[in-house]
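Note that one protein chain of the assembly has been removed; the remaining protein chains are unaltered in position.
Labels run A, B and C following the written order; every chain starts at residue 1.
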Amino acid sequence: MSKQNQILGVFNDPDEVSEAVGKLLQNNIQVKDVYSPFPLEHVWEKLKLKTRIPYATFLYGAFGTAGTFAFLYWTSVINYPLIYGGKPTNSLSFIVLMFVLTILSGVIFTLATYLIREKMWPGREVNMPDSRSTDDKFVIVIEKDKNMDDEAVRKIDELLKKSGAVEVNMSNV
Amino acid sequence: MYNVKVRGVLIEGNKSYHDITQDVNGPLLSKTTPNWWWMAAFVASSMLIWGVWGFYNTVTVGTGTWGLNNSVSWGWAIINFVWWIGIGHAGTAFSIFLLVLHQKWRTSINRAAEAMTIFAVMAAGMFPLIHMGRVWDGFYAFPYPNTRGPLWTNFNSPLFWDVTAISTYLTASFLFWYVGMMPDFASIRDRTVSKIKKKIYGILSFGWLGSARGWLRFESAALLMGGLTAPLVVSVHSIVAMDFAAGIVPGWHSTIFPPFFVVGAIFSGFAMVLTLMIIVRKVYKYEEYVTRKHLDAIARVLTFVSLIMGVAYVTEIFIAWYSNSPYEMYVFFKSRAIGDYAFEFWAMIVCNAIIPQLFWFKKIRTNITMVFIISIFINIGMWFERFVIVVTSLSKTWLPSTWHNYSPTTTEVAIYVGTLGFFVLGILLFLRFLPMMAASELKGILKETSIVTENTKNHE
Amino acid sequence: MSGFVNIRRRKILRLTVPLFLFFILFLTSVSSYLGQTAEAEKNFTQCKACHTIGGGRLVGPDLKGIPDKYPEAWLIKFIQNSQAMVKSGDKEAVKIFNEYNKIPMPSHNFTDAQVKDILLYIKMGGKLPAGAVAKNAPAKIASASAQTISPAERYVQEKREGSRNLAIFAIVSGVLLLLTLVDLMFTHYMKAKWVNYVVLLSALWILGEWSWDYTTSLGRQQNYQPDQPIWFSHKVHAGQNQINCEYCHFTAETSMHAGIPPASVCMNCHSQVKSGKRTGKKEIAKIYAAIKENKPIEWIKVDNLPDFVYFNHEQHVKVGKLDCTECHGDVAQMDQIAQVKDLSMGWCLDCHRSHKVQFTNNKFYGAYKKLHEELRAGKIDQVTVKMIGGENCSKCHY
Partner (left out) sequence: MEKKYWQSLEVYKEMKRNTVSDSEAMPEFSIDGLDESEIKGKSSRRDFLKMMGFSVGAVALVSSCQMPVRKAIPLLNRPKELIPGVPNYYASTFYDGDEYCSILVKTRESRPIKIEGNDRSPISKRGTTARVQASVLNLYDDERLKSPLINGKQTSWKIIDKEIKAKLEILKNDNKEVILMTSTIISPTTRKLLDEFVKAYPNVKWVQYDALPMSAMRKANETNFGKTVIPFYHFENADVMVGFNADFLGTWLMPVTFSKQFAKGRKLKDGQTKMSRLYQFETNMSLTGSNADYRYQIKPSEEAAVLLKLYNTLAKKTGNSVFAAPAINTNVNRVANDLLKSKGKSLVVSGTNDLQIQLIVNAINQLLGNYGTTIDLNTPVNLKQGMESDMMQAMSSIQSGKAGGILFYNVNPVYDCIHKDNLKKAIKKLPLKVSFATTPDETAQLCDYVCPDNNYLESWDDAEPAYGFFSFTQPTIRPIFNTRQFQDSLLTWMGTEQTFSDYLETNWKKNFFPKQEKYAGFDKFWFQCKQDGVFYVASQETSQPAFKPTRLKVAKPGNSGLELALYEKISMGTGKYANNPWLQEMPDPVSTATWDNYVTVSPAFAKAKGLEQEDVVTINDKLELPVLIQPGQTEGTLGIAIGYGRSHAGKVGNDVGKNVYGLINAGNGIKNLLGTVVTLKKTSKTYPLALTQTHHVMEGRPIVRETVLGSFVKNPASGNEEHEKFLKSEDFSLYPEPKFDAFQWGLSIDLNSCTGCSNCLISCQAENNVAVVGKEQVKRGRIMQWIRVDRYYSEMADDPEVFHMPVMCQQCDNAPCENVCPVAALSHSDEGLSQVTYNRCIGTRYCMNNCPYKVRRFNWYEYVNNNSFDYNMNSDLGKLVLNPDVTVRQRGVVEKCTFCVQRIQEKKLQAKAEDRELRDGDILTACQQSCPADAIQFGNLMDKKSEVSRTNDTGRMYHLLESLHTLPSLSYLTKVRNKEA
């Protein structure tokens, strides 16, 4: 018992989960995380989770545009200007490529950022609190720190049960 | 918010979350591979082998083995290229457009559609390379640093835009597709009992957890990638269209081409999706997920698009007449309408503009067999469209002294059939080893889009 | 022969050092000679093969005092085409011809003026004022005669080793790369992940480096140094004996090909010089053999341009006034010729982009009105090859 440092509330229904999270927060109990088979917007709202990926993506896109133009200009105006069909070397047709490559850099770097941020890579070992959370169960994880006595634990357990947890387990990660 | 009363149910038959997991993962986890799969795979691979022969023939002997000549120097290779690219549009169109537009009904189809995109675009991507005959020189088309000055590529050439656009498109849609699958890989990882599968799907899932924070980032990343890729759906085929529109060949040189091609692409793409899904839902018993409503929705889209196609054809012809250029007029009114390629021309009109109009009738729209047949017709019609554009225009250009007709050789046909084989084989492998529906997304919409089920009731 | 000449040459040097100061004074006073004698020196390199000045008899007579011995007009005629005179039965000519066992002196297409300069040069004992002498660089000759390996050759060797080492690196890093990947995916042996990533990146870098190095050398043969059918040393001929390049590569100024000398050209000297200092009779004998069997010598081409390139020596040597060494390296330092430059298209273009055209002193370029105006207006200070289409594909590819 002493070793186990996590309280898992396992739910069947997404709505109940978000309610439960709400209750827990009201009783200022820190919810470490919520594991679910699909995204739960309400939970994010309740946990006040934010991400800054969109800003990053914008930068990547901007870089793509600028970089492409710089490259095109350097290659076909400065480095080796060749004349094709009487067109000026610095021609409108750059726009097409700038457009496409903006998207490419945006997509690739966004993905990269996401993976890095999530520390995901092929073959990373996982230890899920409850593997059913990729199937049909929704798991609330609560950190059990030293100063948390059994009373507190029981309270949490009760709270979870009340808000519809089908089972409440202790586990250690 | 999605309203079941208004829109009707998207997932039928009282599915619980677990059922979905079972239904999606089932085929992957089962040890036995169904016989129909083997048979299909055999047919597909024999097609592929014939294609490989054609490819070998081309590479060793030369493009002389094709029916092309100095006047008509683009033929089946380019036609098929454009055709495949067109088909390759459905996936992205589905997942991304509908994702951006929050169309919930896409969830059960988009995964398969995206897979289709990947393989279709791969099939398409081969053609420009084969078309050259000397495939080993293909790398010249990329601007890499070299000791030739350095000598770069011609950034004005639509063909170069093409190379860029298509590789971008392939990359983007592949990544998007893969990212979407990671949660489902995880789910398989956690369900399977076999050690190997666990390892493999574990690696594939990049160690997915499904925590709230993870989901948040995942959702935003996915949405961003989707949002970025969305314009590609338009741009890629516009650029393909520019291959022609930027050329001065009568019958090509027209501003209508980019939108016209994009629409055509979506047209053929949706048709191909229809064709596939009708088969898949049969063999995998997925009627509850891919419901008649889905098919109906697609059918409606097709009807609308086919109308646009019809308008496009008429516009083209009108402009040809309006331009009062003898060259344009000859191509449209002599060469196409009554000339050597009249059959292809009229086949195109009938298959694309007329037959789909049958969807106006609910009877036909709801009759799966009819829908299937019509979708096939559309695919054929779109192929003819590309034939008409490429060949008829080239065979009758500016100087009558250079006019020459074109007909394909076995080598060309073989290569085309080969890519069909490749495509089918790809889809089969996808069906066998990858989750063919986005389980997580399905779960996400289950509650709000299906009739209230038991397991949710008793908690009230 | 080479050694023989060398000893003589050094002796001459010592002998003529006192004369130096005098000459400087003299020549500066008649500086009008300078240009000519400098040219005369260049031309005289053709004579050096068979003659010395005060160096005693070689293939041909020692030229010391010759200018005074015969009337100038006669000498001019003789130098220009000795055989004609012999045929015409000129007594003196025939006498010399027989005296030097019937080895005809090849006719030289010098103008009378040039011959006069050469005669003057001989009068002067083959010396020039300091400035010119530096060009002549006796020091270099001294060092060249030593058996040490020349800078050019060392450079070539280093390059070869360099690329070999890189290849080894590449293989090692490839293995490392594989290990890291396996570890990241399956074994998870390495606990400190960053090590994996560092290895990963550096390995990729090295592989990239190597593949660039390898791919760029494809279809190229920089540092190519084949063994020739005859052990022929440019160091001896061009370096020590100072034979002018165009004496053997006779068409460099008149044709697209610089010209590999026909055996007959070799015979100009080797009909007499029958053994070399370092190779003895063995190598030179091959020439005789070739001629006896009437089989041409199959030299191996060293400087190979990439395929599909039209290169014209006349354009570069005569019109462009390029020095041979700019492309062929310091041949005078090589015993065994190697391709020093990589002869890539980029290399060609770099020169075309930077090199100044003989613009104002060739009437042909008069046609470029706009450029001339800009020059006059001072918009541009020089005309590079690029400005007159030096980057056009059809300059070299058709």
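In this section, contacts are C-beta pairs under 8 Å (C-beta built on N, C-alpha and C of every residue); 3 or more make two chains touch, one makes a residue touch a chain.
Values in this document were obtained by computation on a predicted structure and should not be read as measured data.
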**Fill in**
Output for the hidden chain's shown neighbours is A, B, C
**Fill in**
Touch assignment to the omitted chain, from C:Phe169, C:Trp299 or C:Trp347, lands on C:Trp299
**Among B:Tyr330, B:Phe345, B:Phe384 or B:Phe422, the residue in touch with the chain that has been omitted** = B:Tyr330
**Message:** Just to verify: which one of B:Lys197, B:Arg213 or B:His404 makes contact with the chain not shown?
**Reply:** B:His404
**Message:** Suppose we count only contacts with the excluded chain; which residues of chain C make the list?
**Reply:** 102, 104, 160, 217, 219-221, 223-226, 251, 254-264, 267, 290-291, 294-301, 304, 307-308, 310, 312, 314-315, 318-319, 362-364, 366-371, 388-389, 392-395, 397-398
**Prompt:** Taking the full complex into account, what residues of chain A touch the chain not shown?
**Reply:** 82-88, 92
**Complete:** On chain B, the omitted chain is touched by residues 61-64, 67-74, 128, 131-134, 137-138, 140-141, 151-154, 156-160, 163, 243, 246-249, 326-327, 330, 394, 397-405
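Going forward, only the chains that are shown with their structure count from here on.
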**Prompt:** Which interface, named by its two chains, has the most contact pairs?
**Reply:** A-B
**Request:** Take the average of all CA coordinates in chain A, do the same for chain B, and state the distance between these two points in whole angstrom.
**Result:** 30
**Prompt:** So, what's the distance in Å between the C-alpha centres of chain C and chain B?
**Reply:** 63
**Asked** Hey, what residues on chain A touch two or more of the other chains?
**Response** 80, 82, 121-123, 125
**Item:** For chain C, residues contacting two or more additional chains
**Value:** 185-186, 349, 391
**Message:** If we count contacts the way the header does, which residues on chain A are in touch with chain C in the complex?
**Reply:** 80-82, 121-123, 125
**Asked** Which of the residues in chain B come into contact with chain C in the complex?
**Response** 146-151, 199, 203
**Asked** Which residues of chain C touch chain A in the complex?
**Response** 184-186, 188, 349, 391, 393
